[in-house]
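Note that this complex is displayed minus one protein chain, with the remaining chains in position.
For clarity, chains are labelled A, B and C in written order, and residue numbers in each chain start from 1.
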Amino acid sequence: MIKKVSPHLVQNEPLLFERSMPGKRGCELPPLDVPAVDPKAVLGAENVRAEIENFPEVSEFEVLRHFTRLSTWNYGIDLGLYPLGSCTMKYNPRVNELVARLDGLAWAHPYQPEEVSQGVMDVIAALERALVEITGMDAVTLQPAAGAHGEFTGILMIRALLETRGGARKKVLVPDSAHGTNPATAAMVGYTVENIRSNDRGMVDLEALAKAVNEDVAALMITNPNTVGVFEENIQKICGILHEKGALVYMDGANMNALAGVLRPGDFGIDVMHLNLHKTFSTPHGGGGPGAGPVAVTKTLAPFLPGPRLKSEGDRWTWNDDLPESVGRVRAYYGNFGVLVRALAYILAHGNGLRQATLDALLNANYLRALLEPYFQIAYKSRSMHECVFSDDRQAKKGVRTGDIAKRLIDYGFHPYTVSFPLIVHGALMIEPTETEGKRELDLFADAMISIAKEVEENPELVRSAPHSTRTRRVDEVTAARRPIVRWRPEQSRHSDSATP
Amino acid sequence: MIKKVSPHLVQNEPLLFERSMPGKRGCELPPLDVPAVDPKAVLGAENVRAEIENFPEVSEFEVLRHFTRLSTWNYGIDLGLYPLGSCTMKYNPRVNELVARLDGLAWAHPYQPEEVSQGVMDVIAALERALVEITGMDAVTLQPAAGAHGEFTGILMIRALLETRGGARKKVLVPDSAHGTNPATAAMVGYTVENIRSNDRGMVDLEALAKAVNEDVAALMITNPNTVGVFEENIQKICGILHEKGALVYMDGANMNALAGVLRPGDFGIDVMHLNLHKTFSTPHGGGGPGAGPVAVTKTLAPFLPGPRLKSEGDRWTWNDDLPESVGRVRAYYGNFGVLVRALAYILAHGNGLRQATLDALLNANYLRALLEPYFQIAYKSRSMHECVFSDDRQAKKGVRTGDIAKRLIDYGFHPYTVSFPLIVHGALMIEPTETEGKRELDLFADAMISIAKEVEENPELVRSAPHSTRTRRVDEVTAARRPIVRWRPEQSRHSDSATP
Amino acid sequence: MRYLPNSDFDRQEMLRAAGLQSEEDLISYLPAELRMKQPLALEDGKSEFEIVDYFKRLAAQNANGYASFLGAGVYNHYRPVIVDAVVSRGEFLTSYTPYQAEISQGTLASIFEFQTMICQLTGMEVANASMYDGSSATPEAAMMAVRITHRDKILIARTVHPEYREVLRTCTQHQGIPVAELAYAKNGRLDLDDLKKQLNQEVAAVMVQTPNFFGLLEQTKEIAEIVHAKGALLVVIFTEAVSLGLIEPPKEADIVAGELQSFAISPSYGGPFAGIIATREKYIRQMPGRLVGETTDIDGHRAFCLTLAAREQHIRREKATSNICTNQALLALMATVFMSLYGKNGLRELAEQNLAKAHYLANKLPLVFEGPFFNEFVAQTGGRDINSHLLKNKVIGGVPLGRFYSELEDTMLLCATEMSRRADMDTVAAAFRAATARERSAEAITAND
Partner (left out) sequence: MRYLPNSDFDRQEMLRAAGLQSEEDLISYLPAELRMKQPLALEDGKSEFEIVDYFKRLAAQNANGYASFLGAGVYNHYRPVIVDAVVSRGEFLTSYTPYQAEISQGTLASIFEFQTMICQLTGMEVANASMYDGSSATPEAAMMAVRITHRDKILIARTVHPEYREVLRTCTQHQGIPVAELAYAKNGRLDLDDLKKQLNQEVAAVMVQTPNFFGLLEQTKEIAEIVHAKGALLVVIFTEAVSLGLIEPPKEADIVAGELQSFAISPSYGGPFAGIIATREKYIRQMPGRLVGETTDIDGHRAFCLTLAAREQHIRREKATSNICTNQALLALMATVFMSLYGKNGLRELAEQNLAKAHYLANKLPLVFEGPFFNEFVAQTGGRDINSHLLKNKVIGGVPLGRFYSELEDTMLLCATEMSRRADMDTVAAAFRAATARERSAEAITAND
């Protein structure tokens, strides 16, 4: 039975362009307090554009109402459990939004004089310190804009280090369970990618790894706990194997939410790693970003960090650009500062209590696993950390796949888990509850999953054709890709949609 | 056909008490920086309470999610047209929320020294000035907390004035079309109420009025435009009739949205009036408040205004308490200041352009009237100002009443109009679109109303049993009143509601 | 104009549909002599940027970032961030009185929770959905007592907030409800002898405030016994809701009238706040204000709706229990969120911190009264202008009581809350000490002359 949601109504809404009407606007300017200039005169007529064709013209209230209505078509963590595995969809504390918007922080210009920037620099320094402590590494850069960007930065540093040691080498090893950004990153830094298979416990196969590691290998990119939520128990051995051949170990720290306060990658033998502040440190996912992907490194790699770096000079901070070994900037300015503020606020809120948050994340995942294991095929028997991954094997026999179960969950009032990832699990259901969910919500989720498992037995078509109760029903992604319409044009719209007037 | 909304899902949510679990909390305090004291020691054991029984214990995120979910069961102006007649449900500009929260305003204490309060006092002075200009009256008090409170203040002042003229008199005249607060107010000030009937044009019947006015009459409380949206064209004569007998005229200014920038009550002969800042001046209705009900008066009545009053002393403001004729405070401090800030921001935004806003309000109402008149019985043939009032006479023949049509509108995605008020209209449908609605939304509303009119003909039961598509269906108000349950108690809940886990 | 969604094109079409030629036709039928000939003497409409700029400039002219020891009915408590996150949701902010229950369950459920928590806090059986504020709840409670007892006299303690008493007088003066005041004793609490003296069979209600205006706890149990013995009702008023986290609730009261500003409502120069009235179940039909009740919908699911509207003006008109209509729903929602966040233990800890801070400060100052106090107390200034001195150091001292009580000319009412920093309290203590020292040395000089 569906307990968590009830049918209700949501407002329809056309696209802005369809709402537009000549002469309207939603924002006005103060009167100009200097003489107007003739654009054609100062810029040259050829440089002045005609009006922006079809650009919307809408009043303020219509804009607010437009986006408010659109928002009601969305699901967010604020509405309920969002167990999207590998994404750590935890509560986004609202105080973090407040502090990030304080004038002195939000309106700081990256080029304003350092003497009137000590506060922002202090934020950066404090966060670097905290992340060093949490990871057990030696130094951190906050420049990368997201996890993938951090990976890029880290692999680039490995490359730069290896070059000083005689050559960049050719290959990066990536376990077959890795996230897609890992191989994509290696390729962007000019490496070829070699996959390492996982063993039947969901961990890197040591033998396969040992065989693959040679003087051509620059690094292994390992995720720990890995994408099946399992701790790589041989992590120290793995690092040893790589180091023995002069290769390095990059750790994808997307799953740091399983470790903070309990284990430190710095103790594993990791050389470089990134963190996803929008995961472990609760900065909002915002419909797909912004994120931040700080990179933590050992002392050996520290000189290669992107510049500039903060340096203390007496009692004040200054930016140091004089970094001869640095790989160079990976982006303009100093990183996604506004995201850094939020992450620091989150760390301050927990302090050394981060360990409890981690334990709760593990408990929630293990609790769900225990409740669901009777109904779904667990991918690996190994112990789970912060997420649990099932396969749709049992349900597939009835012709129902993980994607169908996911859509049916929507009818039950939940955002689905991560579908079909990691690739090594056949029809994966990857479930990460995070520590900010309580037992009540988890019980409702387990009930829903179990109920769906029964539906699969009794009425698989019901599941295959889900969702049934949403404003938008199953979306035709195939047509979207076959003949892409990626912008609105007058009269071209594909829809026959009387429901959006 | 229902165009404006689609079926979707909303989250269920128990009451906070049902969510509560010992040991949780959603807010923490900084460590105490002074020695703790033993409450029993300093207060006496008998003065220290036991724990607050059944008081909720919930974590921060649960609180946020709880109220977010609850919010999705609501309809607000932000979602669509809210044509609640007499309530002027217009857009609430978000900038007003921002400025009302500026530290220097939101954290000003009413007893802080005047030398560090000049900014807040300036806000009050500026709003008083603007309201004097808009109403054409001579002085304004911003103290009253809402319209009804303003009425009370105004009638009290009339009483005080009349007492200086030899006696408070006995009666207050109230047209039968008046809002319920008018007679209730008169009673609270110790007057008996005499109803004046309206004529067949929806206006005060001059003859009936003339007959009723005598030396026992203290005042007439008139609404203009009145509650059927019609301008009292004889307003000057009406004032004359009252004044001739030494009585005064109170104007309920709830409908000032029809006048601002076009007509000024000060020119009608009005002695006292109130404004509803939460209507005409767009401060948010907030689910039922806060409001503010400034009272504007003629010079004659000014000495009776509640104190303290602002007074300028050189280049600064000071509060003047030395007001021998004042009726006294009607509330502590200086009024709903936070509401005043928002109203002033709204007035600044329009400035002298308020006239256009008024004209748009009139246009919207007249447009809707034109579209609906073929299907619904207009209450009076007189011209409409900012709202139009219909009767359900035609639909009643099919057994469908205004309340049923209202509930059916919900299925069509609209908040209903005001139901069954004013009382003089048989089965009233009182529709006030306000100027912040655009033609598109009005067209959808008219379509919905017309469609319902057809449903009444073809399938009245469909309308009588509406709404059909909301999370909560028609609510049993009779049972609620018969055996009132106005608080939660463990195990007592009336519901059999598996849908709220 | 950015707030007006109709374009000129829309307007033309709509005028046509309404059978009108021009905008002027919308008003041309109105008495010509009344139609404004001149535009309003207001400036041109301002852009959002200018509006923000204007108010920022005004805001900067007030105390900003000052430490403050003002209380006296308006308290400086921390406002958790979640509160604004909730009340900024358009679904709460831009809805109105929940007449249409089917699309107002969010507001209704939250008011039901509010009513319940107010009962739990005050020890009463029923509570309404809000009054304008504590000061206006005071006469409403008095009039309610008059209706219940069919008596008409009110006794109110002088230790009730002076402005509340003034509002009571304003509201009762023309209703034939005589109001008399009860003296306070040396210890700053209601003088029980004066109460006994003035109390008689004509008295509908005795009104006291606890903690009272001087911050002291009134002996509500003893008072109740005296009052009830004469068949009158006891109305207990509170201005500092945080005290209810720690202090025995006034269960013995017949009506409780209070102010919830302390619960996440910013001081805002005195409003908007949220008052409440709570009482015993048997008096429910005499209560003013909105009430939400639990019921079911036609499918049998739990639902909430406004109830007992037969008390209210829109049904009963001149026979209503009050004329109140729009009240303070959004502020009540703030208070609800606040209570939910602090919860059972948090609210107690909050109250304990207030107690500790106030006692820390009080211990360093010369107190006027001796009784048990919560987070406010009266200190002796000895006629010295301590406040001006503090103000120069960006500290706002206490409320000088001379303006309300001529006999307390040389005193001030100070308040310390969880927001009061120890260092600032030490500054206040030092100012008191310095003033005494200055005077002593001044005396010394005078003596030496």
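We take it that a residue touches a chain if its C-beta (ideal position, glycine included) is under 8 Å from a C-beta of that chain, and two chains touch if they have at least 3 such contacts.
Computed from a prediction, not measured in an experiment: that's the story for all the values here.
*Asks:* Looking at the whole complex, which of A:357, A:405, A:425 or A:463 touches the chain that is not displayed?
*Replies:* Checking the options A:357, A:405, A:425 or A:463, the one contacting the hidden chain is A:357.
*Asks:* Since one chain has been left out of the picture, which residues of chain C touch it in the full complex?
*Replies:* For chain C, the residues touching the absent chain are 48-49, 52, 78, 80-81, 85, 88-89, 419.
*Asks:* Please output the residues of chain B touching the missing chain, sorted low to high.
*Replies:* 21-30, 57-62, 64, 68, 93-95, 97-98
Keep this in mind: only the chains that are shown with their structure count from here on.
*Asks:* Per the centroid of Cα atoms for each chain, what is the distance between chain A and chain C, given in Å?
*Replies:* Result: the chain centres lie 46 Å from each other.
*Asks:* At least two other chains touched by the same residue of chain C: list those residues.
*Replies:* 1-5, 10, 45-46, 48, 50, 82, 85, 90
*Asks:* Provide the list of chain B residues touching at least two other chains, using ranges where the numbers run on.
*Replies:* 60, 64, 68, 72-73, 78-79, 91, 93, 410, 436, 438, 470-471, 499
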